[in-house]
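Pasting a structure here, questions to come.
Removed: one protein chain of the complex. Kept in place: all other protein chains.
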Amino acid sequence: MANETVFRRYEHNPVVTPDMVPRANSIHNSAIVRFGDGFAGVFRVDETDFCYRMHTGFSSDGIHWDITPETLDMLSEDPEVVMTDHSYDPRLVELEGRYYLTWCNAGAQGAKIGMAVTDDFRTFQQMEDPFPPSNRNAVLFPRKVGGAYAMLHRPSDRGHTPFGDVFFSSSPDLVHWGRHRHVFGPHAGWQSTKVGPGPSPLETDEGWLLIYHGVWTSCNGFLYYAGGALLDLEKPWKVIARTRDYLLGPTMLYERVGDVPNVVFPSAMVTFPETNTMRIYYGCADTCVSMAEADIGEVIAFIREHSL
Amino acid sequence: MANETVFRRYEHNPVVTPDMVPRANSIHNSAIVRFGDGFAGVFRVDETDFCYRMHTGFSSDGIHWDITPETLDMLSEDPEVVMTDHSYDPRLVELEGRYYLTWCNAGAQGAKIGMAVTDDFRTFQQMEDPFPPSNRNAVLFPRKVGGAYAMLHRPSDRGHTPFGDVFFSSSPDLVHWGRHRHVFGPHAGWQSTKVGPGPSPLETDEGWLLIYHGVWTSCNGFLYYAGGALLDLEKPWKVIARTRDYLLGPTMLYERVGDVPNVVFPSAMVTFPETNTMRIYYGCADTCVSMAEADIGEVIAFIREHSL
Amino acid sequence: MANETVFRRYEHNPVVTPDMVPRANSIHNSAIVRFGDGFAGVFRVDETDFCYRMHTGFSSDGIHWDITPETLDMLSEDPEVVMTDHSYDPRLVELEGRYYLTWCNAGAQGAKIGMAVTDDFRTFQQMEDPFPPSNRNAVLFPRKVGGAYAMLHRPSDRGHTPFGDVFFSSSPDLVHWGRHRHVFGPHAGWQSTKVGPGPSPLETDEGWLLIYHGVWTSCNGFLYYAGGALLDLEKPWKVIARTRDYLLGPTMLYERVGDVPNVVFPSAMVTFPETNTMRIYYGCADTCVSMAEADIGEVIAFIREHSL
Amino acid sequence: MANETVFRRYEHNPVVTPDMVPRANSIHNSAIVRFGDGFAGVFRVDETDFCYRMHTGFSSDGIHWDITPETLDMLSEDPEVVMTDHSYDPRLVELEGRYYLTWCNAGAQGAKIGMAVTDDFRTFQQMEDPFPPSNRNAVLFPRKVGGAYAMLHRPSDRGHTPFGDVFFSSSPDLVHWGRHRHVFGPHAGWQSTKVGPGPSPLETDEGWLLIYHGVWTSCNGFLYYAGGALLDLEKPWKVIARTRDYLLGPTMLYERVGDVPNVVFPSAMVTFPETNTMRIYYGCADTCVSMAEADIGEVIAFIREHSL
Amino acid sequence: MANETVFRRYEHNPVVTPDMVPRANSIHNSAIVRFGDGFAGVFRVDETDFCYRMHTGFSSDGIHWDITPETLDMLSEDPEVVMTDHSYDPRLVELEGRYYLTWCNAGAQGAKIGMAVTDDFRTFQQMEDPFPPSNRNAVLFPRKVGGAYAMLHRPSDRGHTPFGDVFFSSSPDLVHWGRHRHVFGPHAGWQSTKVGPGPSPLETDEGWLLIYHGVWTSCNGFLYYAGGALLDLEKPWKVIARTRDYLLGPTMLYERVGDVPNVVFPSAMVTFPETNTMRIYYGCADTCVSMAEADIGEVIAFIREHSL
Partner (left out) sequence: MANETVFRRYEHNPVVTPDMVPRANSIHNSAIVRFGDGFAGVFRVDETDFCYRMHTGFSSDGIHWDITPETLDMLSEDPEVVMTDHSYDPRLVELEGRYYLTWCNAGAQGAKIGMAVTDDFRTFQQMEDPFPPSNRNAVLFPRKVGGAYAMLHRPSDRGHTPFGDVFFSSSPDLVHWGRHRHVFGPHAGWQSTKVGPGPSPLETDEGWLLIYHGVWTSCNGFLYYAGGALLDLEKPWKVIARTRDYLLGPTMLYERVGDVPNVVFPSAMVTFPETNTMRIYYGCADTCVSMAEADIGEVIAFIREHSL
């Protein structure tokens, strides 16, 4: 394998594939967190009607998964706040003891962010969309920052947006959002078209560790890569370091061939404190989900060493 | 004049022209309110360096204007909240006894909305941007709606956005915004490319009266028109009626010839209760400011009669 | 006037303007024929709701016109065959003693050709559309050619088509069309983007005389010009001669300034046998209708002399 | 295999590959019918000079094919009616005892439909093109409908057309065509960019069974899928049911990797009355031909069950 | 007039118009130098066949011009070196006692620079094109710089190039060119799309004074402005100062209305040492030629004062 840096791919990748869900065209770009003694996830399933619906999934080891055959059910107190049939790219974070789901809840006026909360991965309560459209990726921080709830997100336009920067916003109540700050934008190379947040950032002594995606436009379209950044603990819109080299790029056949060729899209992270390692889950070629592992210290060192 | 419906153009149009400001390339798309015994305004001035800066202006009759030669000065308590040199298309509203300015405070990541407050049109205090980019037009309501501050706005993308819908958002504190609702979008014809709010909506017995702009794309680019809508008083994202026919379209030489041909861009409204009339100010061909008058009852009747 | 070749503009141009029709945004690109002792026409009127509807008009001299305030009414025997609210750019021809109208009867799947017949310009009977979409201009020949009805037309795509060639088709019954032949296409210069038929061709000893439009794309969009061609009498898809120089191009303020700047769009022709002259009517800047006159012999000589 | 619905792929796919024809770059999107005791076909062969030429082929079982090394020869009575070197995507139907071939007979003015008839697959007699350009896919019905010959087709533009609807037209003589009707257009998801007819429709008790292709545009270009529809027997432009879920999508390596990645393009169907099954042939990744089978009743039931 | 800075327009503008040349569609973007006791020029004439051909012209005062009715004749020793029928935007410079003409000698592979020399404006000897395509504007310096002939130019692409920087190249023999250096590129505002050299630079004590054009892209296409720069005398690719404010922008009707609206394109300069003033000639709206005058010291002061 040519281009592994600090992440090592799991040898039996991919770990989640379309044949694990009835009517799935593909299953990818999914959210996973620790839950109880094991792991729970919210998975993006593109069905054969090409609606994008979400399914929960459960696993004892994070590797072998049971994906719920039925789509995820969403409660809403306001009939104007609904989950669309174009719901995709979920992210999960545990915050104040509850699990918050953010996802792309796209509608007639373009992509926008949906938000919901669950305690048990059975019942999800939908909340207000945090931003007007168009916005394509959002993750909550796992704790309040500077006294307010905090979010990283990537405003977009309609269609296959040819730009994208990471922004930070904060909220007193998880309903109203403001104090928007630019965090970072594209840079020459694999991240020259757009960048967006991946999993919820990980708090470390050296700053918030963010795994993000970067997109490059070849003469045949977009390619997706994974990079990393360290953000200031108090003012996360201040970038301490950020990768010039990618952390993971499309190399394996399952990353290169699929509905969208050459996609590595990191969307979930779980950590193993006993070994100080992390595992990231990433969508492959918009078709399946794979896994890669790294030593957290090595990731931080790599980001610092290969920083822009 | 072929296409006047209920608005009658002022016979000495245009009323504000570039020669009234030093170094002005153009002066257009401007905000005007009643102030003291007369009128005050914030004017978009594109200077010969093509920076877009704002100037205040004062008038006793709303027709003859003194434009301040110096650019408008902005105070800010947070060094990260600044007015850019690409500040344009201001709107003004009197709200709870103070004057609130919203404008397009565009920066490196695209258009976004700036916000400020003044009591005297001498000192402006900048507030937080209400939304992440990209957003291109925003106007506050003149009072709280449903217990919260309320705003109409038009999310956009970077560049010459080929789409645009009017959205509604609300805020408890004029800093954090949420409960975003779609109000209305483009419709075939003169408003087929995009629509956006014009002046702050006027409260009437029949609903909020909104003058808005609509854009059509000919084989030579965009043309701008003025339309009107009636919005529900309690839930302004519910449309009661909305013009299928435009209220005002480019006809006169000063509307057809200029930096951007064929533009009628309504951006301010003042009312005359004694005659139940309104006057709108509108940018012409991205070059100067003109004025048109109508009976408010006739405008409402026209909107209802020619509603989609 | 710089660029008159053989056509001389009428000194009181434009002859038909939007203020002659209620609710007209513009009136242009219209069809005119001799009718009774005078002239009748079908006019394209873009109303202030930006629907494109057709109105009849009548004139004793072809210069002073009464435009019917009501839109043209269309009868149809088949409820699936209808005139849309996006009906524009009519052409008229007298054929076998009746008047046939062809126009762009655009619908949800793009531009297409509508067809109808009238005897009195009061009652129009709609016929089947001759072609599938997309097609943007069509004119019937004034007699059968080679034993079949004959049509010139310009297939297009949806939107502001960046290409366009003139095609010939024939029909045994004015319902079913076939034997499609390419006539001519764009050529460098003012006709480099697309070409399409103008008025119904005029039979002369030297061939069918066709006035056509050519389009050039500057860095600011499309510009429209009038050219001329001579087509073989028996096989009209054989080109005998065709102008390299345009016959008429946008020069006057009324041709340069309007909803679409710089448009000369020839759409009707009447001849004066006593003087061997022709008069063409042409849309100006998508806003009004003007007139120009020429000696028929000079037009033919010019086409031959400046032929590609 | 994740996404099989009612069709089961043949296990030894692909069945026709480029090495079966000299100088072939690829062989795909081909027409096959029953002929004599076996099967005959007209195959699209893109040669190494990138001309698209057609070759006949013969098979006793429809699985093992002899592709004629020489290109298909075409007779024409009119020197203006010719087969171009850009002839592709043939369809075949048996109609009134003869075999009719329709294909994309593209020329200098864009794609258009060619038509020919054969009795023996040795001699093909070219007929008039049924429509003006641009048109990209056409199939005849296997019998007259409502007393006239009938065709389904997909008008297009030049280049990689970003739209496409299925239209119906009829003809008294297979030369002149009219009474054009819209059948159906794109719909969100895998058929959101365009839809076009696949093999000639199959008459069933429940309507004409049409297998069609749908195209989706990812950030890396077009992907092709197969769907199905039931059309009214008497008025085939009336849709009874139509798949929301695709019938077959790119999954296998031979469908995902090739000159155009991710293409399943159904172009031929043969039925087996004894088992009430059908077999479709489909082009794979613009490179080779594969086969899939289904129970006809199940296909109809699936279309009804998953109808839009 | 709103936006005059240091240049004052001639009150009888335009000075050269299409009616001064037979068959001219327009006459603009032209080259003028002192010649004998008066002035000579090479004028871009777009004829009614839309070929772009050049004509000489002569004047005693630089204001009243006789344009030669015949097109400029070009001699060439190599049959592969020819002037095309798409020859436009000439520039002239007196260098070592001869007059050198550079122009856009566009051909089938895009725009490229043509070059020729004359002593009498009767006979022009064509030289080799200095650069491969695509290149759109070039001017020679009036003397050798650093021992070599020197040129400023703007490489381009085919079509309406959306970028453009000024480059410097040098040559030992006016045939072979090398040592290419970047001089300056676009900057936000009126010069944000592209910049290119105008007239041949003027040597002053403070550096080479270059008048250049800058282009901005509105939602309706390109607008052209005139700016100024001071370049290092020895290394002219080093910029000493360069205007942030434009020197001249489209304001007058003759600059705003024409074949391409809103164009001010400076292409010639003559100086009046007795008054230390300069006169520039500039193309207006791609239709005619106008004139403006300034004090040279004021121009230099303005450039320094409003430098980027």
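First chain written, first letter: the chains are A, B, C, D and E, and each begins at residue 1.
Going forward, contacts are C-beta pairs under 8 Å (C-beta built on N, C-alpha and C of every residue); 3 or more make two chains touch, one makes a residue touch a chain.
This one's a predicted model, so the numbers in the text were calculated from it and none came from an experiment.
*Asks:* Which displayed chains does the hidden chain touch?
*Replies:* Every shown chain touched by the left-out chain: A, D, E.
*Asks:* So which of E:G36, E:G146 or E:G185 would be touching the chain we can't see?
*Replies:* E:G185
*Asks:* With the full complex in mind, choose from A:T123, A:S218 or A:N276 the residue touching the hidden chain.
*Replies:* From the options A:T123, A:S218 or A:N276, the contact with the absent chain belongs to A:S218.
*Asks:* In the complete complex, the non-displayed chain touches which residues of subunit A?
*Replies:* For subunit A, the residues touching the absent chain are 1-3, 5, 188-190, 192, 216, 218-221, 223, 244-246, 249-250, 253, 256-257, 261-262, 306.
*Asks:* Please output the residues of subunit D touching the missing chain, sorted low to high.
*Replies:* Within subunit D, the residues touching the omitted chain are 17-19, 23-26, 47-51, 86, 160, 220-222, 257-261, 286.
*Asks:* Since one chain isn't shown, list which residues of subunit E touch it in the complete complex.
*Replies:* Contact residues on subunit E toward the absent chain are 80, 108-110, 112, 128-135, 153, 155-158, 161, 163, 165, 167, 169, 171-173, 175-182, 185.
Rule of thumb we're sticking to: only the chains that are shown with their structure count from here on.
*Asks:* Taking contact as defined at the start, I'd like the list of chains shared as neighbours by subunit B and subunit E.
*Replies:* For subunit B paired with subunit E, the chains in contact with each are C, in label order.
*Asks:* Which pair, C-D or B-C, has more C-beta contacts?
*Replies:* C-D
*Asks:* Among C-E, A-B or C-D, whose interface repeats B-E's (more than half the contact pairs identical)?
*Replies:* Selected pair, repeating B-E: C-E.
*Asks:* For subunit A versus subunit B, which are copies of one sequence, does the interface use mostly the same residue numbers on each side, meaning over half shared, or is it different?
*Replies:* Same, since most residue numbers here occur in both copies.
*Asks:* Overlay subunit D and subunit E by their C-alpha atoms and let me know the rotation angle in degrees, rounded to the nearest 5.
*Replies:* 180
*Asks:* Subunit A to subunit D: how many Å between their CA centres?
*Replies:* 41
*Asks:* Between subunit B and subunit D, what's the gap in Å when you average each chain's C-alpha atoms?
*Replies:* 54
*Asks:* Return the residues of subunit D touching two or more other chains; collapse runs of consecutive numbers into ranges.
*Replies:* none
*Asks:* Throw together a list of every chain pair that touches.
*Replies:* A-B, A-D, B-C, B-E, C-D, C-E
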